[in-house]
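First the structure, which I've put down as structure tokens, then a few questions once you've had a look.
Excerpt of the complex: some chains, original placement.
To keep things simple, chains are lettered A, B and C as they appear, and every chain counts its residues starting from 1.
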Amino acid sequence: MKEELRQLLQTVADGTLSPDAALEQLKYFDFEPVGDIAKIDNHRQLRTGFPEVVFGLGKTPEQIVAIVQAMRSRTPLVMTTRISQPVYEQLKSELPDLNYFPLAQICTLGKAPDIDAEKGAIAIVTAGTADLPVAEEAAVTAELCGYQVQRLWDVGVAGIHRLLTHKQILHAADVLIVVAGMEGALASVVAGLVDCPVIAVPTSVGYGASFNGIAPLLTMLNSCATGIGVVNIDNGFGAAMLACQILRVARRR
Amino acid sequence: MKEELRQLLQTVADGTLSPDAALEQLKYFDFEPVGDIAKIDNHRQLRTGFPEVVFGLGKTPEQIVAIVQAMRSRTPLVMTTRISQPVYEQLKSELPDLNYFPLAQICTLGKAPDIDAEKGAIAIVTAGTADLPVAEEAAVTAELCGYQVQRLWDVGVAGIHRLLTHKQILHAADVLIVVAGMEGALASVVAGLVDCPVIAVPTSVGYGASFNGIAPLLTMLNSCATGIGVVNIDNGFGAAMLACQILRVARRR
Amino acid sequence: MKEELRQLLQTVADGTLSPDAALEQLKYFDFEPVGDIAKIDNHRQLRTGFPEVVFGLGKTPEQIVAIVQAMRSRTPLVMTTRISQPVYEQLKSELPDLNYFPLAQICTLGKAPDIDAEKGAIAIVTAGTADLPVAEEAAVTAELCGYQVQRLWDVGVAGIHRLLTHKQILHAADVLIVVAGMEGALASVVAGLVDCPVIAVPTSVGYGASFNGIAPLLTMLNSCATGIGVVNIDNGFGAAMLACQILRVARRR
């Protein structure tokens, strides 16, 4: 931001821009209102490396349609998460070219970038089959950002050999995302085996004393292995964004 | 109890014993008051297979001395748990022949039974060095009950090979006790490797979001591996008692 | 595992097997992928004494059908837990020979082993009528593993004589499973009466401050009686597996 601010100040110093006009310009610099309901953060890509993504939970279908339509003219790919099948069908009637990833509960509009294997390898590992929706939210998000994803499903620690057999997948990754519910022990075991960052995603899979994901969340936060960053329960999207962020840094350097 | 009751009823039917006398006898049948403060359950050994053990936490040294002295005439070995070093020293001045296991925080008076390897093998596994006091409470308790104990310390999942290397110890055991704090993932991994019952003991080792043992407790309760029974946080004594109970059944059959 | 590894290494040393071929063989040694969604742990029976069981919660009917069909060729009895009536009906249309235990919410395919009373006696005790689904999950699981089960329903501590009257059932058991919701006090009382291991299953039966099973879970973890191992809330299946594991050890010795 510093550089942009300097340039803006320079145009003011040059007399090209009046102070009041500069003030106005700063105001509407990098977001755009959608009716009364939202403010799209157009400069988020410049600032954080990824465009704003619409979080579907808690928004009405009408609000989502309005926001998506405002965004589509600005960005080649509009992505919306946490869209259940019935909501998707409501959106589809207004946005006929909408795509849907049912397991990941993600909608897109527009063209995703091509996968670029040069940008680094993300491996996503799940403890069980029931963790798939969260893992797919992560996988689809990363792929829509143009990253190659290696999926490794159902390798929970109750049969540790299933994981150990696939050590080469783990070692080939630049970043690992571990998705696990119930007791979430997989994250610790994986982090003890690899030399790359591990992003741990607790899931609400389980019952009773898993308390909708508190058990694996605590497991992952208290891991005796190092190199683990934890995201919110069921937050596959956030895990993917962090993984992409890590690989962007790797590439930038 | 049924058999004893039948015999008592028989003596009443025989006229050997009056109903009122029988009633009295039943009252003081199997416990004995210690002053005003406690009632020793002398028949607990008959009933549950192990004599009553004095739980030291929350009792004053004076109360412990009184209880121990009342018990010593009835049982060859009096065992007291949760005795810190300073409390031990207070007890010692009243009970000069008291023995002390400082790491396990256990006191004994009298002679422990000889270790009988025929009764079955208990292996105790810890995740880290800081789990030792709890693990030793379990180990000493089992040994004082006459069981052989195999110790396997510091094999947490951050370096899973340390555990895998010792698979033969795990496989040789009839019952396994897994003692782990922090995220407690060791219990799941061990239970996935063996075909004997696993007793999981969460410990309060850790900090922050381990919440004094809640994190490993939840991990162990939610384990994706089967064959695990969980005891209270830091309850090495209870784990040992359950292990001995399991081996007694095995022997009885 | 050690023995198998030694033999494999021997074939490599013999030159019968190339190192690369051995590496491949290790990979697919003891599990088998089901499409992209799961990895069946075929060697679990060898390793832990019981075959892998399909946990139905969080899996779609399609995923369950795929996994069950992959398993049926490998194992005489495929067992699936946490199958509600509507899901069962969906599965049934794809798997016409599926059996269903409605109270226990368990499906099976294939032939269960005969009950073998010689393997030891499991008694299952409930506090109330509402605990039956969890107790039946335990009972059916144990029976499907070939163990004899004695059921003792509705003997909660509000009328302790109902329990005391049946002491002979308690004393005849080799392992006891106590299933209780609300305050869960039954586990402590039972464990104080018997000399065999007690597996305590808290249930989510209750309301208000039972917090979906937290109250009985804490009760059971803090029991003043010894010889109790606790499993997750409503985990009848896990309790049965631990009971069977205990009896297998008894038999093995």
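Quick note on the criterion: a residue touches a chain if its C-beta (ideal position, glycine included) is under 8 Å from a C-beta of that chain, and two chains touch if they have at least 3 such contacts.
Note that this is a predicted model, so its numbers are computed, not measured.
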| item | value |
| --- | --- |
| Copy count of the single sequence across the entire complex, 3 present | 8 |
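Please note the rule applied: only the chains that are shown with their structure count from here on.
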| item | value |
| --- | --- |
| Taking each chain's C-alpha mean as its centre, the one farthest from subunit C | A |
| Central subunit by CA centre of mass proxy | C |
| Whole-Å gap separating subunit B and subunit C, where each centre is the average of the chain's CA atoms | 25 |
| Whole-Å gap between the CA centroids of subunit A and subunit B | 49 |
| Sequence positions of subunit B contacting 2 or more other chains | 191-193, 221-222, 225-226 |
| Subunit A-touching residues of subunit C, taken from the complex the two chains share | 26-31, 36-39, 41, 43-44, 47, 52, 55, 57-59, 63, 67, 202, 204, 212-214, 217, 232-235 |
| Residue numbers on subunit A that touch subunit C, as the complex places them | 128-130, 132, 151, 153-155, 158-159, 161-162, 165-166, 181, 205, 207-210 |
| Residues on subunit C engaged by subunit B in the complex (per definition of touch) | 1-2, 47-50, 53, 120, 167-168, 171, 174-175, 191-197, 199, 217, 221-222, 225-233, 237-238, 241-242, 245-253 |
